[in-house]
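Of the protein chains in this complex, all but one are displayed in their positions.
Read from first to last, the chains carry the letters A, B and C; within each, the first residue is number 1.
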Amino acid sequence: MLTRLLRVALTGLAITAVSSAPALAQQKTSIKIGFVTFLSGPASGPFGVPAKLAAEGIVESLNAGKGPAPYQIKGIGGLPVELVVIDEAGGATKQVSEYRTLVQRQDVDVVIGYIGSGDCLAIAPVAEELKKLTVFFDCGTPRIFEEGSYKYVFRTRPHATMDAVAATMYLLDNRPAVKRVSGINQNYAYGQDSWNDFEATIKAMKPGVEIVTSQMPKFGAGQYGSEISALIASNPDVIHSSLWGGDLEAFMLQAQPRDIFKKSQLVLVAGEPYLHRLPGKIPDGTIVGARGTNGVFAPDSALKRWLVATYKAKSGGLDPNYPAYSVAQAILGVKAAWEKAAAKKIGSATPMGAAKNVKEEMEKAYAPPTQEEVIAAFERNVFDSPSGKVHMNLGKGHQAVMGTAYGSTRFENGVVKVGSIKYYDADRVTPPEGVSSLDWIKSGFKRTK
Amino acid sequence: MAAILDAKGLNKSFGAVTAAKDINVAVEQDSVVGLIGSNGAGKTTFINMVTGYLKPTSGAIHFDGRDITSLSPRQITQLGICRSFQIPQLFNTMTVHENLLVGVGIVAAAGKRWSSDNHTYADPSKAVDAMLDEFNLGAYRDRTAGLLPEGTRKLLDIAMAMVVRPRILLLDEPTSGVSADEKFVLMDMVMAAVKQHKVTVLFVEHDMDVVERYTHRVLAFYEGRIIADGEPTDVLNDVEVRRYVIGGHIAPAGAASHA
Amino acid sequence: MRIDRNSIAVVLVGVVLLALGPVLPSWAVSLLNVALCYGTVVLGMMLLMRTGIVSFGHGLYYCLGAYAAGLLDHFGKMPDMLLMVGAGAVTAGLVAAVLGLLLAKYRDIFFAMLSLAFSMILYGLLVKTASLGSTDGFNVAAKTVGGIVIAEDSVRIVVYSLAVVFATLSAFLLHQYLASHQGRLAGAIKDNELRVEYMGASVKAAVHRNYVISAVLAGIGGALMAVNIGHIDPEMTYWPQSGEFVFVAILSGTGSVFAPLGGALVFEAIRSFAYEYSPNTWQMVLGITMLLVMIFLPGGLWSLFTRKRGA
Partner (left out) sequence: MSQFIAVLVDGIVYSSWLFIIAVGLTLIYGVMKILNIAHGSLYALGAFTSVTLCTMWFSGGHDAMGSYAMLLLAAVLVGLVAGPVIERGLLQFMYGKDEVVLVLVTYALFLILEDLIKLVWGVDPLFITGPNGESPYSLLGNFEVAGLTYPNYNLVLVGVAAATGGALAWALAKTRSGKLLLAVIHDREISAALGINVGRTYFVTFTIGAMLAGVGGALTAPTVSVVTGMGAEVIVLAFAVVVIGGLGSLPGAALGALIVGLVRAAAVHYFPEVELFSIYFVMAVVLILRPKGLFSGAEVRKI
């Protein structure tokens, strides 16, 4: 009996799983955003969950109409925003399936998400196939718009090449005498790219430097005793690292007592989110970046204060760090494009009296913009974010360009402060359209093809 | 008549223990040979050496004039020597029919690559059914082998050895674990099948009635040696055999099999 | 060739799935598509399990199949779906033929562990290969089928239909194989290797053969998945992926070639809905499902459909 019940239930489950259709399209009353971020795994703590908290806080604030200028309109274009949050864990294969589910079963209007570069690479062509506006908020690989050209895909944060270029500039400004260079980076695509960019940049900017060791521990290794010994033994002037999250913290905890930083300058290209977490563990004078003018590097503005207040309320008093800024940039980017499209539509509607069907014309003009209209408005758009102005200039108008900044740490009254901040314009640290990052670095940072 | 199986000077020792000592046996085609001896006397060791499970420390075994001493059980089986086991070795999750079908399948798939004899099974499933009839196992055809009574398991174990069409069959205690009144029924059936397919048989047996009734020749083992070899009546009446083998520990009829 | 009830049923299921393609909502087609690719790999796991061995490294062949397909597109500039699947099958089969020489001697946990080590070595190699995108992998797209260019708006349905064809063809052939003399040895080996040798068959050869077949199936599944997903990365040979294949095989049961395909569908459906409705605890949902199946249905989900016969 039980067996039969189970069997029926199972068959039923299989049939429903395959045949239940998504709800019929209705009059648009809200905007549904599929939001994909790490909720589990090593990236969830430092990036994934802060991003989710920021997204939720920002959406609540926008829905309540509490956004500062120029984002006072409720929700997006007056429609309340609804978030559908999905875990990014599980690899690109699963993410593509989940993306299809989001678009086809959940019928979301926009997908914002993806921290992992592999996930972004995999999702981009699927977004194109499903014709769904998709905004990558955090992943860094330059390959997305260097290898492909997309209509439906946008990335509202600059790609990772500038991390290495600006870091090198800052380093050479402060320590022009560096000769012996070493690195410790995780053995996966981002860690390898980050090191390769840095190595190429410093070799291009200061010929004659010597790479004394490049350590590539496994992602998530946790134990860095041997690597630290090898670093010390190679006696470097500089240690470059793109470590992040638990790996960075473990490295700092293990390295700091071993006097390694007394002799060697540490450069943490993605170090900003950990400063408040590692008081006393980060040596003074460490060069840190935040993958853009985020966090401590963000210039003061109403938008920045709004984000800080919103995030603090949501996270129980923490300051937002760069994933939160990235999320804000993505959501505000969509909002800006959407509202720009809506305004354009109303602006170009036939003046009253001139049209035959005034009511219909008006309805059409005030209807939410279509996806195509939003995309047209998004391309090459310039909008304000808590990190400053964002220019969608690269990737045929789909890839954001921003300046970046680096600074040095100082331990003061129990907190790590960042001083001697230097800002780098986008032009100086980003390859021009159509040139791949490594080619650009090797060409000596030429501005034109 | 030339010997079909010829073992010369077989010795086998496990460290300090000698399991076989200067064994010399020549078996003629179509004969039925009984192997007797108390536990640990070397009977099973002998079977294990002939079928390739153990390699003799020294000595040689020839089958049909060919040296098989260093061959694997599989190669020896393919040449035409097959065996049954003290503890039946069945495919426990399969039905009786499937157990035999595996063997038929192996022979059919091997085709002519095997022994000089060219056995092919035109219709595997029917061939198995014929075999089941021969061993009176038809009633158990679709029963799971793992759930059969012990006597039936013994019978199936022997049938599985027969299904690959051996020319020599070695049976390791075919009647152990079989009740007294079933012993002769079982042996009658086996011997009928053996006769029909012209198979030479060597079997280990503790029940002297069985030995006397079915064998042409008896080998008596004691401490790894063969102490008597000849006609059943002669061997069973031999003084040494009576003292060391029959007078010694011999499993009473119907006792459970022992390792 | 034996034409029995199950062979006909496999063909019928294939035909029904093909017919459903244009009718079902597109997300359901994607779900089925993933399940079919997965199911093809699990068919191979089923064959291994029937032989009494379990590989904790079958991601190796899944990944090799996918990379073989991907490289045809990436470097070979031959994005033909049939060629890609063929390349996946051949690559996986060849590597398995070599590694199988070693592995065929191993059993139980040792077989599982050595195969795990091999798969992790491939993982390490791919992560180190920057030209293939390291952990980020690269994108793959099939543009033709047997030389015929696929129209852009019919890519999904073509990819799905080919997955149906390859999965059901694999199931059909595997069913034929299992019913053959060679195939029947699988169960015999699982039950009693000694007896198989004493019946004159080589256990090692049979294990090796089944290992290669299962690798070919994994290679086909990997190539199909590469085309379906459009992206491949080394995660495909990382140990949790291999663990998942074992997981789905146990969930499915090994009673019939339908089990892996059905099990893969159930698994994908559970996973997909768990991601959606329980984003913070989807692993727990999978873990509990698995425990419940192992406790109450030790024969896998398939035993629901066969229990009556045994009673």
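Quick notes on this structure:
Note that in this section a contact is a pair of C-beta atoms (placed from the backbone, for glycine too) under 8 Å apart; a residue touches a chain by one contact, two chains touch by 3 or more.
Small disclaimer: the values here were computed from a predicted structure and weren't measured.
The chain that is not drawn here is touched, among residues A:S149, A:Q223, A:N357 or A:T370, by A:Q223.
Along subunit A, the points of touch with the absent chain fall at residues 39-42, 44-46, 48-49, 187, 213-218, 220-223, 225-227, 229-230, 232-233, 245-250, 253-254, 256-259, 277, 279-281. Take subunit C: the residues that touch the chain left off the picture are 54, 102, 105-106, 108-110, 112-114, 116-118, 120-121, 123-125, 127-128, 194, 239-240, 243, 246-247, 250, 280-284, 286-288, 290-291, 294-295, 298.
Here is the rule we go by: only the chains that are shown with their structure count from here on.
If each chain is drawn as a node and touching chains are joined, the picture is a simple open line.
One simple way to say how far apart two chains are is to compare their mean CA positions; for subunit B and subunit C this gives 44 Å. Centres computed as Cα averages put subunit A at a distance of 35 Å from subunit C.
Our note on geometry: subunit A versus subunit B, Cα centroid distance of 75 Å, whole angstroms.
Of all residues in subunit C, none touches 2 or more other chains. Listing the residues of subunit B that touch subunit C in their complex gives 51, 72-74, 77-78, 82-83, 89-94, 98, 101-110, 114, 124, 160-161, 163-164.
Across the complex, subunit C meets subunit B through its residues 180-182, 184-185, 187-188, 190-192, 194-202.
In the complex of the two chains, the subunit C residues touching subunit A come out as 20, 24-28, 30-32, 34, 127-128, 130, 133-139, 141, 155-156, 225, 229-233, 235-236, 238, 241, 262, 265-266, 268-269, 271-273, 275-276, 279-280, 282-283, 301, 304-305, 307-308.
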